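The complex appears here minus one protein chain, its other protein chains still in place.
Each chain gets a letter, A, B and C, in the order it is written, and its residues are counted from 1.
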Amino acid sequence: MTQIFEKITRSVVPSLDKVLGKPFAVLDDGFVRVVDYLGSDASIVQAARVSYGKGTKKISQDRQLIRYLIRHRHTTPFEMCEIKLHLRVPMDIWRQWIRHRTANVNEYSTRYSEAIDSSHRTEQSAWRTQSPHNRQGSGEYLSPAIGRRLSRRESELLNLTGAVYAERLLAGVAREQARKDLPLSTYTEAYWKMDLHNLMHFLELRMDPSAQLEIRQYAAVIGREIVRRWCPLTWEAFEDYSLDALTLSAKEVAIITAVAHGKRKEAVQLAVKHEYVMEKHGEIKPPLEGKELEEKLERMELPIPWAMK
Amino acid sequence: MTQIFEKITRSVVPSLDKVLGKPFAVLDDGFVRVVDYLGSDASIVQAARVSYGKGTKKISQDRQLIRYLIRHRHTTPFEMCEIKLHLRVPMDIWRQWIRHRTANVNEYSTRYSEAIDSSHRTEQSAWRTQSPHNRQGSGEYLSPAIGRRLSRRESELLNLTGAVYAERLLAGVAREQARKDLPLSTYTEAYWKMDLHNLMHFLELRMDPSAQLEIRQYAAVIGREIVRRWCPLTWEAFEDYSLDALTLSAKEVAIITAVAHGKRKEAVQLAVKHEYVMEKHGEIKPPLEGKELEEKLERMELPIPWAMK
Amino acid sequence: MTQIFEKITRSVVPSLDKVLGKPFAVLDDGFVRVVDYLGSDASIVQAARVSYGKGTKKISQDRQLIRYLIRHRHTTPFEMCEIKLHLRVPMDIWRQWIRHRTANVNEYSTRYSEAIDSSHRTEQSAWRTQSPHNRQGSGEYLSPAIGRRLSRRESELLNLTGAVYAERLLAGVAREQARKDLPLSTYTEAYWKMDLHNLMHFLELRMDPSAQLEIRQYAAVIGREIVRRWCPLTWEAFEDYSLDALTLSAKEVAIITAVAHGKRKEAVQLAVKHEYVMEKHGEIKPPLEGKELEEKLERMELPIPWAMK
Partner (left out) sequence: MTQIFEKITRSVVPSLDKVLGKPFAVLDDGFVRVVDYLGSDASIVQAARVSYGKGTKKISQDRQLIRYLIRHRHTTPFEMCEIKLHLRVPMDIWRQWIRHRTANVNEYSTRYSEAIDSSHRTEQSAWRTQSPHNRQGSGEYLSPAIGRRLSRRESELLNLTGAVYAERLLAGVAREQARKDLPLSTYTEAYWKMDLHNLMHFLELRMDPSAQLEIRQYAAVIGREIVRRWCPLTWEAFEDYSLDALTLSAKEVAIITAVAHGKRKEAVQLAVKHEYVMEKHGEIKPPLEGKELEEKLERMELPIPWAMK
């Protein structure tokens, strides 16, 4: 073997090293902090370039290459980066978090140890109404008067759950059984390790406005405070082509194209044909899919053809 | 293409079809039931035999082949079987269950819908003490007098959590927020789909005596009521080579071999050398690893060399 | 437990049953055929609705619900469907195929059995040039004269590789070693089992024009002949929101919006600012990312602002 090998040094990202171990606070008693990592923007580029072999010139700049990888979903180079976080999260939120299956996880065990003596408490002004539009979402905030009452009752409840848990331990009940009625708001901790590709998928779903406020706050910290420092070129491309991107179905492309060319009637006909709007008693009404198309038109500052006089 | 193809019919297992949709009760209000499945003992054999190609004679019988696959960890043929279950489980148990990542899961959403109005309640006689030996386990049952008091307090607590949840919904709080203090004992439901290889791994860990009693009860039902009916040859081999198997470390093999040949002194020397026992103040004491070796010796009805006079 | 359970029957899709076991031919000696399956459009809907709980009315029609799931990437219900295929594929193509990691696979073993005596042969008219634009793609077809010569040499080579393999077996060489110089064009066979969500991901990447022609032919058969029959509503939504969709980056949305409103100058300024085009010696030139934006503009029948006079 006469091959010449380039020198290898472990990946180091000084901007991330600066916040290593630093807890970024989330909610009233939660946090996220970086424990360790492997890789960087540079290792993504290196992994992508293994494809080109020795003889190939470095044609594209790193930024362009990373943007290319992101927009063509060449996802494997992003798996070459790995990050390990230490989290403190209410169990309620953890139930959603753990659904991301590609992670490596070690969670604090309430079989081995007493549960963490802290629960996520809601401020009086932070109670939210059920969204009228979205079966799974929140709407406005409730009035301070109602909020005060709700927070008071929350306190009563958390006091009782704490007291009952303590009584059980005192009576000698096994920890694995004593915990059975802990409230979902109880904090848990975990080491959570993941590659960057799967982390971006997590962020795409959990930074989305349709995600629950609480997990969105964690995701925002991970994205904007951590990934942005760790792999800035990837973060920029991800924001552009995922977080803030606009996806149009083939049918929507046809409708929007008609609208952009001022062909209102044709646009409406297409929308009716593809069931983006329904005619009922002479009125034109969009189902949910049509309403989402309206939002896309608005984002492009185009008129909604079926709403035009 | 002049190849001749054998006729294909979908896999059917009459003994499993008989219990399709039937809820097997677990705990006070939980269940497991089979929704659908793909594959059988026969498809495991078929998948294994794809290796042999056309010209190969059918040497081994199905049972022998399946036992061979199990004991040599040729696991891929077992992945050719898939089962879909409908479960009702307390969230506390579900937290452990969901750690098995290879499953496909759709869980009842308490963002979309009101939480299931049922919690796992503990009978007076079912309260367990903390195990004195095992930091994560349970020991004996507590006395009826103490149990009565604990169950009464459990009732009070579940009444309050139910009342507070109802108040929140009445006040218009979003479901995703109202649920935050539900007790971990609240039942949830899910469709849970998994291949047989990963299901056996789940059963191996969750039918183990060190698993928590409650999840052990679910696992036992899945194993003995469902997998045994679905793939009886696989189940037999799995019981023999996994559930009830005995694994000896290289060091334990050496020690046990010495014991089996009556070489007591040599066995003790080996145990000391490999730290299965420690000498302290002239006394020989086994740490946890040595105690587990004692259990293995007992299972083989062999004497414990360091306990012999 | 007084809960009432609906009757359960296994999922059956008559339109797919009709082609069960039927080999769909691909390339000169390859095929894909359905061996078994679990689930259907109906089970996707059922899995999605587990979220709504008992009390919820069936608001949305199945088609609308499936389109909603696809466009909001609620992917878990699609994992409730599973399909098992029997494939015959050249090893060269299989090398790409096997990179999809969520599948369950049993491949024909050339350690156990003699290699399949068939290689993928290229017709005289089927030799393709290197694409001038795309480092990893093909361009036009080569002339018949050149093709004839290439196919003749291919024959010579396949004859020699076949002869050498046979000589080795005759000399008593172990099959696992005799196979070492088989050409990548040698056919292999496998059972390949996958859930519908991951299958759609496979199809999205492998039906894409940038995928190699040969695997694209397999993917097209799986998509159009099999998935379309199996889950027609899902297939329609997938074509619309994935295969034929258009994704715009946030920056592209801004540029296209300007173009659609006739603001040519603003569009060019944005494009320059975001590096979709570069100014060099007074000329405006798009790098690859800008060229892809040009294609998007063309698809929407909009003018390319930097190309306008």
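The working rule: contacts are C-beta pairs under 8 Å (C-beta built on N, C-alpha and C of every residue); 3 or more make two chains touch, one makes a residue touch a chain.
Quick caveat: nothing in here was measured; it's all calculated off a predicted structure.
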**Prompt:** Quick one: which shown chains sit in contact with the chain that's not drawn?
**Reply:** A, B, C
**Complete:** By the document's definition of touch, the residue of A:Asp62, A:Glu79 or A:Glu204 touching the omitted chain is A:Glu79
**Request:** Extract the touching residues of chain B with respect to the undisplayed chain.
**Result:** 52, 60, 64, 67-68, 71-73, 135, 205, 210, 239-241, 244-251, 253, 256-257, 260-261, 287-289, 292, 299-302
**Request:** Pick out the residues on chain C that sit against the missing chain.
**Result:** 90-92, 95, 98-99, 101-102, 105, 109, 111-112, 119-120, 122, 127-131, 135-139, 142, 146, 149-150, 153-154, 156-158, 160-161, 164, 167-168, 171-177, 179-185, 212
**Request:** With the missing chain put back, which residues of chain A would touch it? List them for me.
**Result:** 1, 3, 5-11, 17, 20-21, 23, 25, 29, 31, 33-39, 43, 46-48, 50-53, 55-56, 76-77, 79-80, 82, 84, 104-109, 111-114, 116, 189-191, 193, 195
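Here is the rule we go by: only the chains that are shown with their structure count from here on.
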**Message:** chain A and chain B share one sequence, so how far apart are they rotationally when you fit their Cα atoms? Give it in degrees, rounded to a multiple of 5.
**Reply:** 180
**Prompt:** Looking at where chain B touches chain C, is over half of the residue numbers used by both copies, so same, or under half, so different?
**Reply:** same
**Message:** So the centre of each chain is just the mean of its C-alpha atoms; given that, what is the distance between chain A and chain B in Å?
**Reply:** 32
**Prompt:** Mind pulling the chain C residues that touch 2 or more other chains?
**Reply:** 52
